[in-house]
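Excluded from the complex is one protein chain; the other protein chains are retained at their positions.
Our next item is chain A:
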Amino acid sequence: MSQSPLALAWDDIVSGLRRWRLAAMLGWTDIRLRYRGSVLGPCWLTLSALVMVASMGVIYARLFHMVLKDYLPFLSLSLALWQVGLASLLQESCTCFTEADSMIHAMKLPYTLQAIRLLVRNAIVFAHSIIVPIGVFILYGVWPGLVSLASLPGLLLWCVNGYAACLLLGPFCARFRDITPVVAAFMQIAFYVTPIIWQPGQLGARSRYLLLNPFYDMMELVRGPILGHLPSLTMIGISVGLSVIWCGLAFMTFLRTRARLAFWV
């Protein structure tokens, strides 16, 4: 117990990973409980994504004067990726420790277990909401080809960043309860300034400034390959660079706050 904070934090991360089976079970239980008593279960996610894409697709294709065949695959994919991969991951990372308070107070478990639990939970949601884009792709006969496999490293980077978000925002939001709504408001703005429902090309020449929006770079890392084009080196560079900083910050935060987390939640 007289180990250094660094050793303890590292130990927490390692033993959290080692107990992934418990984390997976907790994540799976979260989803089951969320939809217990409903006939459709998690398929509600698929259905709501479908309704959203269908209604938004028709309206925005009109507004932007675009052909549904081009626009709908883009929109459905973007929405699915944004909602699960970025928005809900970041949003839920704020409460990953405060929601597990009874567990944290009852027994000694690695804190990072909660981060893995969150990743598992979101992976399950993702598996349900990705059905809609796949359906749209099939409907319009869009086949991206093998290049879409290049999105896998991007997805992995998302997971790492989501994990880091838990270690960074989790303690911060446990200590200061007004951060969670701030993050929610921030994500709302990010949704509109990032090309999710509109395409980068619509900005014309100024679209190059979009590179400065980290959400855009992260998004393109996964979305680009699925739509059939590889992300540029600049995008990869910015994404990886920011991720390294993000993870570094997360580890520093976790290192300094881990011992006090039990008092904060």
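The working rule: contacts are C-beta pairs under 8 Å (C-beta built on N, C-alpha and C of every residue); 3 or more make two chains touch, one makes a residue touch a chain; residues count from 1.
The rule we apply is simple: contacts and distances are computed from a predicted model.
Asks: The chain that is not shown, which UniProt protein name from "1,2-phenylacetyl-CoA epoxidase subunit B", "Transketolase", "Tripartite tricarboxylate transporter TctB family protein" or "O-antigen exporter ATP-binding protein" does it carry?
Replies: Missing chain, per its UniProt entry: "O-antigen exporter ATP-binding protein".
Asks: Using the touch definition up top, pick the residue from A:Ile179, A:Leu211, A:Leu230 or A:Cys247 that touches the left-out chain.
Replies: Of the candidates A:Ile179, A:Leu211, A:Leu230 or A:Cys247, A:Ile179 is in touch with the missing chain.
Asks: With the full complex in mind, choose from A:Met103, A:Leu211, A:Leu242 or A:Leu255 the residue touching the hidden chain.
Replies: Touching the chain that is not displayed is residue A:Met103.
Asks: Residue-wise, where is chain A in contact with the chain that is not depicted?
Replies: Residues of chain A in touch with the missing chain: 1-2, 5, 8, 19, 21-22, 25-26, 29, 33, 36, 102-109, 175-179, 182, 258-260, 262-264.
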